[in-house]
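Moving on to subunit A:
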Amino acid sequence: MQIYCPICGRGYAQKLKDTWLVVCDTCHHLVKGSGLEPDQLMMPDDWSNIQVGTTGLYKSQNFTIMGRIRLQMKNDFRNLWCAQYGQEIMWIGQSLESIGFFKPPFAPYPHNFDQIRAGVNIEFSEQIKLKCELVEKCIEIRYEGELSPFPFPMGNFNLIQASNAAGNTVLVFHQNENSIQFLWGEVMLVYGVTFNNTKTWSQWETK
Partner candidate 1 sequence: MGNEVVIQHSCPKCKHVTTPKGKALTLSLTCEKCGVYYCVHTNANDQFLTKFIPALAIRSRGKIKGVLYEVMGFAVKREKKYEYQWREYFLFNPNVGIAFLSEYDGNWNFLKPYSKHPLFVSYTATPTIEKGKFQLYAKYHAEVLYASGEFFTDIIGSNESSTHYEHICPPYILNFEESNSQLGAYLGEYISPALVATGFNLDKKNLPPKKGLGYTQPHSFSVDESLLLTISVVTLLAAFFLQWILNETAINKKVFESHFVQADLNGQKMFTTSSFQLEGDQKNVVIKVKAPLSNDWFFAEYSLINDATDQEYIFTNEFEYYNGTEEGEAWSEGSNMGDAFLSSIPKGKYHINIYPEFSTSNHEFTISIFRDTPFYSNFFVLCFLLCLFPAAFYGYRYYREQKRWEDSEYSTYE
Partner candidate 2 sequence: MDRLRGLKWYLVLVILGLSFYSYSQIIGWRWIWSTKTEPPSKEEQLRNRNYYHK
């Protein structure tokens, strides 16, 4: 379905099966969706080489990056890239050094947190224990491109990331006791993943 930016008139063909938000790449205005502040549609440059349109291969299937949610914490950040993965949606969580692939969609988190902090183990299931490595309040949230629904658009949540040695990882979005959502996936080093159509920073020759 073709939609047009109400400000600049640029046309966009919706590609995701459940498009929730489209931000105009030209004038940073909402093409689809509502309720966000203008600042939240201004994506800052953070030297990320992944961009909207970047493609890659995960578990023998191609994906294409459609949009990004940037979560700024006091001492860290996460880029949550929304990717078209075959007929499905996949979220890709990117930090400076690691990258996580989250295939299952957002789901209510079944456990509660009691004095959660980095370093403690959280029991995800009877078999799976994950060590909590990040507990930070999201202090700023920004959007770009075409996105699937995100449960906390205003960013008022604590982000918790926990992982184990097998590479399982969970991103938990904790707003309050009754409102906790999570993404389940697999984490790996940034250097272990190959993306195509990425930004290159030519002024930083590496050889």
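Throughout what follows, contacts are C-beta pairs under 8 Å (C-beta built on N, C-alpha and C of every residue); 3 or more make two chains touch, one makes a residue touch a chain; residues count from 1.
Criterion applied: all candidates are chains of the complex that A comes from, given by their letters.
Fair warning: this is a prediction, and the values are worked out from it, not measured in the lab.
J.: Consider subunit A on its own, then decide which of 1 or 2 touches it in this complex.
T.: 1
J.: Which of the residues in subunit A come into contact with candidate 1 in the complex?
T.: Touching candidate 1 from subunit A are residues 25-26, 28, 42-47, 49, 51-53, 70, 72, 74-77, 96-98, 117-119, 131-136, 139-140, 144, 163-165, 187, 189-191, 200-201, 204-207.
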